[in-house]
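A single protein chain has been omitted; all remaining protein chains appear in their positions.
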Amino acid sequence: MDLSIDDKVQALREEMRDFFAKNLPPEFARKTLIGEKLTKDEHKQWHAILREKGWHVPLWPKEHGGPGWGPMERLIWEEESGMAGAPRLNHVSQDLLGPVLIEFGTPEQKAELLPRILSSEDWWCQGFSEPQAGSDLANLQMRAVRDGDDYIVTGTKLWTSYAHVSNKIFCLVRTSTDGPKQAGISFLLIDMEQPGVTVSPIYSLGGMLSVNEVQITDVRVPVTNLVGREGGAWDITKFLLGNERLMGAWIGVNMSLARQVRERLGRVGADGRKRSENSVLAQRVAEVETDLLALRYTTYRVLADELSGKAPGPEVSVIKVRGGEIMQALSELLMELAEIEGMVHPLSMPHDGVPVVPDELEHMAQQFFDKRKLTIYGGSSEIQRNIIARRLLNV
Amino acid sequence: MDLSIDDKVQALREEMRDFFAKNLPPEFARKTLIGEKLTKDEHKQWHAILREKGWHVPLWPKEHGGPGWGPMERLIWEEESGMAGAPRLNHVSQDLLGPVLIEFGTPEQKAELLPRILSSEDWWCQGFSEPQAGSDLANLQMRAVRDGDDYIVTGTKLWTSYAHVSNKIFCLVRTSTDGPKQAGISFLLIDMEQPGVTVSPIYSLGGMLSVNEVQITDVRVPVTNLVGREGGAWDITKFLLGNERLMGAWIGVNMSLARQVRERLGRVGADGRKRSENSVLAQRVAEVETDLLALRYTTYRVLADELSGKAPGPEVSVIKVRGGEIMQALSELLMELAEIEGMVHPLSMPHDGVPVVPDELEHMAQQFFDKRKLTIYGGSSEIQRNIIARRLLNV
Amino acid sequence: MDFNYDDNQRMLFDMVDRFLTDKHDLAKRAKLLTDPAAEAALWREMAELGLMGAAFPEEVGGFSTSPADPYVVMERFGRHLVTQPFLYTAVIGGRLLIEGLSGADREEEIGMVIAGERQLALAAGSAHMLRSAEDTAFAAVPDGNGWKISGRMPAVLNGDRADKLIVAARTAGASGELAGVTLFLVAADAAGISRRNFRMIDAQGAAEVVLDGVAVGAESVLGSVDGGAVLVETALDHGIAATCGEAIGSMEYLIEATAEYTRTREQYGAPLAKFQVLQHRMADMYIQTQTAKSMALVAALSLDGDPAERMRMVSAAKAQVGRSAKYVGYQAVQLHGGMGVSEELDIGHHYIRLNFINQLFGDGAFHLRRFGALAQAA
Partner (left out) sequence: MDFNYDDNQRMLFDMVDRFLTDKHDLAKRAKLLTDPAAEAALWREMAELGLMGAAFPEEVGGFSTSPADPYVVMERFGRHLVTQPFLYTAVIGGRLLIEGLSGADREEEIGMVIAGERQLALAAGSAHMLRSAEDTAFAAVPDGNGWKISGRMPAVLNGDRADKLIVAARTAGASGELAGVTLFLVAADAAGISRRNFRMIDAQGAAEVVLDGVAVGAESVLGSVDGGAVLVETALDHGIAATCGEAIGSMEYLIEATAEYTRTREQYGAPLAKFQVLQHRMADMYIQTQTAKSMALVAALSLDGDPAERMRMVSAAKAQVGRSAKYVGYQAVQLHGGMGVSEELDIGHHYIRLNFINQLFGDGAFHLRRFGALAQAA
């Protein structure tokens, strides 16, 4: 047993810290840390800065323009970029679709689409969930009917993040209703900038626009837009989800929130006393901090096991469940520590001079309520517990 | 809406307080409050004192020797006797079997058996659970096969409280295997002082003897010992359980524990400071106290509804679940407040002069661990939640 | 002992419920939030209905016969997700008028509230959630026969709509002391007052309120000079009991809505209601709600009794209700899945309001501390 981190990895960590300190525009970090959204333009600026360094597609191998990092380096990146408040870039394109195309794409797809992600020209969103298929993808309804060299696609995707800023969407579609339900599902790339594709925003609690409904009606999609074979979406989906298995811990973001919580605990509260002297509050903070430490080391432990060749167990579900719960607890503490100033509605605030409440507090409540989704989406906490139990019980 | 208590009931409460103050031997109260068991002789002494007052069978109507109390008076009795530390007398005979015999017994059964309970000559125990039938009574195995004017009874009862101090047992037995499983179950009275009946103690956590296994092998029981009709146990059981529906709150005992907790919180702890200055601990205590207040008023609310003729809802399950949880929390607090002195094993303590730890602390840990059963027996917390959900969902 | 609404309360309940069923739903609520005129109209309608009178006993012109009557109103407000400031204007503001004024002044001021022609807001405290007045951000100094008040509060609840502010200002002693706080009834548009309006996360209105040497006369004092903090304590306890009612109404609605949703929504080939984990979650929502409800009713019924007992019961209720509200809201959202976190459904709005209520008037930790201190002293 050994807690030390490889020298090379440690050096990379230092390099990242140094890079963020020198190159991350403070305004971008500020916005990211308090939960304000960056504009698409700002995202593109940051993309360009990262591209210069070669860190714009952190999950990609070198031959396709990525840094060629292993799992440990990626985890360090997750920690450091989260801690620094680096905006999470066009995540669906870079972390989800990119690796899928590299693994399953045709030479033509790779040649055409990867550069467009690298250049930030394409912004992809992911069309998985549907009104009648939330956690249970087997119930998928979006149809893709073969017609010559095209599919004709009709259906509705729900809870689609980033659809309002994306120009393309990859969808799970039903290409067959025969045989086992999963076998009829295919993975299809669809251009959103065409008639028949409608995006309607869904506002989440606190008025944040982060998800959408995407309606697709009689849209022709060339068969060449199929990734993998027809009916082969299941394996691709597993691969795609596997790629962010350890990301459910939200380690870096959680560490940055915890730092803010600890810092605010040290300040003077409404009753004129240092908040850290309130031992009930101090205990709650310490409890979440220790939870986060445990989560962080669980992530390292799973990763170390993985690197040493052990088959992954249900620990990934542990990480997903705890990562969401801890982020909810931290954002609640931040909101509570801000007392009444943390409870304002950011969309209603006057901006006519001196702000009513300090900038960094304006989004506290919105952030807290927005994070409510963490234990619901991407496989709810209930689903994760089913998975764990199935492994424990072999039922 | 009205919080006030009827003058007559309030007067009875005062009378009870006064009676306990004057007549309850302090040694009995001390033992009861710290969880030490009274001897059978001591129980009989207390029975005699209560009999003189006419309060020895609090649930019975006047014509059978009881005080003829209504539900509100009984609840007050529960509170006051619990608060005073009055030993709970031969509960199974008086509160469970007595009312059953009064409602369902033959004239002969009443004439023979009720006086023997009133005189404390008979101590009954209740044979419901079996090794393969815990929460699920339909799976009952104890057979009673008709042979002339007798049944021949064979089977095993488990978790039988008081069996080691009882001379009689009433059992649910299977008299038929035809038809629906519940229909073949009968309610039978069995003398334990005969060959074929074996009682084996089961020690619960912390070394307390409170339950037993009762094996019955080829024991002849006269058919006249049947209560109600053959196969009619289901209704009797429902009646019997209904009689203590509100007792699952353990209101009086919980109030007495809460008083002890609050009192100990005011003392000086191992670190030389008043424990109440430890705000984390103080908050835990206040939280259980408010939980208990809410439980108490929920009990009153259910009772008031009942008295006004409303059909009982799943609130009774709420009371059972919370009553057990609160008693566990209170006994844990008592144990923790006693620090290391609360963690000794009472059966191992030397009694050769000055006690190693103060008397009232010796049983703290044993009491805490013994109370672990509260959320398991008499319909586990899981069963209670099933019941609540069924009512909410009509599933 | 009786926990059923009496005849008056039953009538009040039916009246409010009928009105809200008729005039209020999620879509209308959303419209109100962007339309001050519609909000004002609805308020007048409610006043015409006689609603405000539920917060005032007959001797001051209302029709309340029990201190629990506002609980009944707010319980329905909670169920229907109403954002109208009955709480701030009639319950808390009204209580301060009842206790702080007398004679013709009282009659007039209360009359305005009952007529729906006056909105009130309590500007007490500093950055906390309207917990007490001891650390108020305002200070008043004598000025001739009157006073001059200065100070700033970042968020005065209902400060945006208030015609009059009840300002708690320190007139003696040090911050944190109960004595030395005086209440002033001040016109919201008085010279020297500036306000900037916004909404809290629960959609209810608020304003930053700045007083810069606002001159008020001696007649504007509510209650006695230096004796205002105790009045605030009483008024907030009335507010808390009513808000507990609101939370109970909201929680009972969430349980029904969640039961209904899980009965109809299918996943993996079965209605969600068939999954035992979700069944038990709903059972726990019910357990939490029922026990909190008992405590909330007791708090409402203790309002006109012994003050120490009132405070003890109100704090016990607030802590319980807050904890239960957070749990029930969280699970209602969780069981609704994606729909629960969308603004399109009312579920999420209830969740937000319940979390807001948990913080409002002091959170669980604050009230358990108050309860514990009273218990330890007893």
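A, B and C label the chains in the order they appear, each numbered from 1.
In the analysis below, a contact is a pair of C-beta atoms (placed from the backbone, for glycine too) under 8 Å apart; a residue touches a chain by one contact, two chains touch by 3 or more.
These numbers were taken from a predicted model, which means no experiment stands behind them.
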Visible chains that the absent chain touches, using the contact criterion stated earlier: A, B, C
Contacting the left-out chain in the complete assembly, out of A:5, A:137, A:165 or A:270: A:5
Candidates C:21, C:102, C:224 or C:276 - the one touching the absent chain: C:276
Absent-chain contact - pick from B:38, B:223 or B:356: B:356
Contact set of subunit C toward the excluded chain (per top definition): 275-277, 279-280
Touch list for subunit A against the chain that is not drawn: 1-6, 72, 262, 265-266, 276, 279, 282-283, 285-287, 289-291, 293-295, 297-298, 300-301, 303-305, 308, 314-315, 317-318, 321-322, 382, 384-386, 388-390, 392-395
Positions on subunit B where the hidden chain makes contact: 129, 132, 134-136, 139, 158-159, 202-207, 211, 269-272, 278, 280-281, 336, 339-341, 343-345, 348-350, 352, 356-357, 365-366, 368-370, 372-373, 375-377, 380-382, 385
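Criterion: only the chains that are shown with their structure count from here on.
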Middle chain, criterion being Cα centroid separation: C
Farthest chain (mean CA position) relative to subunit B: A
Subunit B and subunit C, separation of their C-alpha mean positions in angstrom: 43
Separation of mean Cα positions, subunit B and subunit A [Å, integer]: 54
Whole-Å separation of chain centres (CA-atom averages), subunit A against subunit C: 38
Residue numbers of subunit A (touch at least two other chains): 278, 280
Subunit C residues counted as touching two or more neighbouring chains: 365, 369
